[in-house]
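A quick write-up on the structure given underneath.
Just one protein chain is left out here, and the rest sit where they should.
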Amino acid sequence: MTGLLTVEDVSVRYGSLAALAGVDLCVHDGQRHALIGPNGAGKTTLLNVIGGSRKPQHGRVIFEGRDVGRLGPAARARRGINRIHQRPAVFATLTATENVVVAALPRLTPRRRWWPGGRRRIAQHRAGPLLDQMGLTDVATVPAGHLAHGQRRQLEIAMALAGRPRLLLLDEPAAGLSAVEVGRLVELLQALPRAVAVLLVEHRLDLVYALSDTVTVLRDGRTLAAGTPDEIRTSPLVRQAYADGVA
Amino acid sequence: MRDEVIRRARGAVAALALAGLVVAPWVVDDYTTAILARTLALALVGVSVALLTGVAGMPTLGQTAPYAAGAYACAVVGSQISDVGVVQLAVAAVAGAVLAALTVPLVVHARGVIVLMITLAIGELAVTVLGRWRSVTGGTDGLAGIAAVRPFWGLPVLANDQDRYLYALVVVTVLVGAVLLLLRTRAGLLLRAGRDDETRLRASGHRVPLYLSGAHIAAGAIAGAAGSLLVVAQQYISPADFGFDTSALLLLGVVIGGTASIGGALVGAALVIAVRDWLFGVLPGHAPLVLGVLFVATVYLLPTGVHRARGRWGLPSEPADQPDASPERDQATVPELHR
Amino acid sequence: MPLTTPRRSRALTATLLAVVLTTSAACGNDAPGTSASGSIKIGLLASLSGTYQAVGTEIRDGFQLYLDTHDGKLGGRQVDLVIADEGNGAQTAVPAATKLLKQDRVSALTGIVGGGSVAGVTPLLDEMKVPLVGSNGRPELKDVSRVWHTSYLSDEPGAAIAQHVHDNVKGSVYAIGPDYQGGWDELRGFTDAFGKIGGKLANSDGKTTFTPFPATTNFTPYFARIKASGAAAVYTFYAGSAAVDFVKQYAQSEIKDVPLYAAGFLTEGGVLNAQGEAARDIFSVLNYSPDLDNAENRAFVAAWKAKHDGSPTTYALASYDAASVLDRAIGAAGSDPTPEAINTAIGQLGQIASPRGTWQFSTTTHSPVQKWYLRQVRQDGRALSNTVVGDLATVGR
Partner (left out) sequence: MMVVAAGSNRIDPYLIPALDGIAYGLLVFVAASGLVFCFGVANILNLAHGMLYAIGGYTAAALFDGGWASLALALTVGVLAAAAAGVLLAGLLAPVAAGNHLSQALLTFGVALAGGSLLVAGFGPDDPQVLVPAALEGSVVVAGHRYAAYRLVFIVVAAVIAAALYLVMRRTRAGMLVRAAVDDPEMVACLGVSPARIRAGVLAAAGALAGAAGVLGAPIIGPGTDTADTVLLLSLVVVVLGGLGSMGGTLLAALAIGEIQTLGVALLPSAAPFLLFAAMAAVLAVRARGLASRWRAA
């Protein structure tokens, strides 16, 4: 079985601080892969490297068998790597539907992207079902800037899915959500199609264990351990790391 | 429901304003008509400034460059090839678009104050070239004696202020209508999305520089067309028409009108230019003082009207990740760059 | 949320626009230039703000002085003088002139500092069939049928002094000036005439050096080039702030002992005061100097000094003469001095007595055929002033 995404020996330095020091990672088709680790372990930096917004000083990122190291975030998104940000990033003055339409456009064929009247069809056939799935149908015509935090998070997931991702990068999707919203988020993520692989960065271990089938533990910019949730849960090494690094 | 009412009201106000502008030449004197014609040309440049500043998020002081390119192209065509307005308009728009296309590599990657300074340099360089390229531009004293225009083959030439004004009004109405229609398409949607959050737009897989280049060229074409209107309205052009004070006043006018709204920008730019021209006539020697006080007062009268200038505004170091920033910080998408 | 506010602002701006439109419309339509009561409307356009404010103010004051000393009348008619601000150039001059011509319906236009402004106003003059008696800037024009100038053509000062420089300078002369139309014309006037009589330029390529205008505030690099060229004298033209910078820096530079010849504007009026000692001994050529000895000038200077500090400048004089031209032309235009009649009358004025000496309009260029004077900056009482040291050629075509 070949990996969908392979990260080889990636290093990132901020001045004298090594955020990532030779990290290897492999995400397979349809895998639910979680990245955990104490604060400052380099989780978000690794997502940035995979997403293309941070260029590593060393190492390779291979996606679907091709080295994407030279591509920026936009080009990677067009190849199927989509990203959910720590702070929900939506287009504030656009309506929820428009947000999803904008996100859907790049993966369409050029003809369909610019076909006259196609925008309404995209809105109906692509955005409508996604908003429905996220429970956002009622607010479809509301500017995204007016949505509540939880709704914006859901909207961002809808946008990511509209881009027909092969790999979804989730950066602390539960941050700032209420308990009810977190429950709904877990349902949403569990219901994602198996064609979409997920790489999840999350502090809350209960979510990690509920959502993932593989867990990689980062610490001080290195891979500390990797395995199934059960293996990680019982690993003394990981307990030790968390006792040191996380409240 | 309320939105619907507001939309209707806006439409009604716009229709009323347009009707007022159509009948204006029969109500006001020749001076006002002449000034209005000239103001329309400048307001159209204001629209192109708003398209870049408000819609695409690239604040510009350089739209005088394609404006000048259009004006001089129109003057050259007018004196040597054709006196048909439509031809001159097309040539001017193409000239403006070509000049804008040439400057795309300079501006498309820059943001905020940096774009402002690069476009300022472009505008100043354009004026310098105009002043020195005497065989074509007539040098710093400008080109006078430009032949009158006939709007279309077979129509009479525009011989008086009313005709020139109405011609300008028709052209501006058509072009502004075209811009408004364009902004309702996916192109407009993408530009607005990019203004809201450029990083997010990239993250969705969009080729943002391509869109910005397109917007820049389109704005150049509009400014170029406006240049042709200036030639018609004024029958004289000189580098002074395209100097820094013109671009500064246009940007400020657009800010007053609300950068994100094309209609607002049109009114704002027209207002600033009209007030300036009017003051120089009625208050000799005190025009800059009064104009300055008006600008200050405007900030207080319309404090919220100018708050919408956001998006890519702010310091350019912000969206780019800084080496000294914390690892956790560099992924922030910073939708609003209030520091 | 901010969604409603821009609309409010837009409504407000629309209202403001409406107010401006109605006020400007309301105060319009005064109709004809001459009224039944026998008064006549004259429009004066000059830079009363901005870079050329000093010159513009002189022009306004010169015209006003003529009115004040002639009971406020021109050609026997009470003058309604409408003043508008030219600003920095054509972009503000054209709308202001449009107001004078199309709203105030003046019978004649005068003033105008910048050549570009004059060029911008000419289409309006043709359309409204109103004459301009300009008192400063005079661009190259295809059609001068309604354009008259009491000043000079920009290439005349240089042409007038070329012979003198040729006769008195042993060696080559370095020519330098500002890079705009005025500078090109002024320097071309000198270099053409100088070359024709066998003079040699010291400039390395034999062509005048032009400095970016108005951007150049620092002339040191040019002085280094002049030094390297080994020139025996320098000929230049600058006005306003550039003249101050040039002269002050010249006096402190390594070419401070190289004689400096210039078109008179280099040391004319307020700039001489700002230059101070640095201007001492500079030679310049101009059509006027306050110390000219004739009756008209004595009266003119006395009247000026009664109202203003310091001596009158050539700018004030040209505007004073413009009023004098209009005075005689309106008087000669008969009982109905229409703009066309005034224009015709100007062409038939013949010799005009003036503080600068007698002059007349050239029939081809509509600018003066006049005598030029060589002046030198010398001590005059407590202050430095331009003193006439000789007559140069009479120029005009």
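When the chains are written out, they are named A, B and C in that same order, and each has its own residue count from 1.
As a working rule, a residue touches a chain if its C-beta (ideal position, glycine included) is under 8 Å from a C-beta of that chain, and two chains touch if they have at least 3 such contacts.
None of the values given here were measured: they were computed from a predicted structure.
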item: Contact partner of the left-out chain, one of C:Pro214, C:Pro259, C:Gly331 or C:Gly347; value: C:Pro214
item: Residue among C:Val271, C:Leu292, C:Leu317 or C:Ile352 touching the omitted chain; value: C:Val271
item: Identified contact with the non-displayed chain, of C:Phe194, C:Tyr222, C:Phe237 or C:Phe361; value: C:Tyr222
item: From B:Ile81, B:Val113 or B:Ala159, residue that would touch the chain that is not displayed; value: B:Val113
item: Residues of chain C in contact with the chain not shown; value: 49-51, 53-54, 56-57, 179, 209, 211-212, 214-218, 220-225, 227-228, 240-241, 244-245, 248-249, 252-254, 256, 269-271, 273-277
item: For chain B, residues in touch with the removed chain; value: 59, 105-107, 109-114, 117-118, 120-122, 124-125, 128, 132, 202, 207-210, 248, 251-252, 255-256, 259, 286, 288-289, 291-300, 303, 306-307, 309, 313-317, 320-321, 324, 337-339
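Note that in this section only the chains that are shown with their structure count from here on.
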item: Taking each chain's C-alpha mean as its centre, the one farthest from chain C; value: A
item: Interface ranked first by C-beta contact pairs; value: B-C
item: Whole-Å gap separating chain A and chain C, where each centre is the average of the chain's CA atoms; value: 71
item: Whole-Å gap separating chain A and chain B, where each centre is the average of the chain's CA atoms; value: 41
item: Two or more partner chains touched - positions in chain C; value: none
item: Sequence positions of chain B contacting 2 or more other chains; value: 260
item: Chain A contact footprint on chain B (complex, rising order); value: 185-186, 189-190, 192-193, 195-197, 199-208, 260, 321, 323-328, 330-333, 335
item: Interface residues, chain C side, partner chain B - complex; value: 2, 4-14, 16-18, 20-21, 24-25, 28-29, 46, 48-50, 53, 83-92, 94-96, 98-103, 115-116, 119-120, 122-123, 139-143, 179-182, 184, 212
item: Contact footprint of chain C on chain B as seen in their complex; value: 6, 10, 13, 17, 20, 24, 27-32, 34-36, 38, 128, 131-132, 138-142, 144-146, 161, 234-236, 238, 240-241, 243, 245-246, 256-258, 260-261, 263-264, 267-268, 270-271, 274-278, 280-288, 301-302, 304-305, 307-308
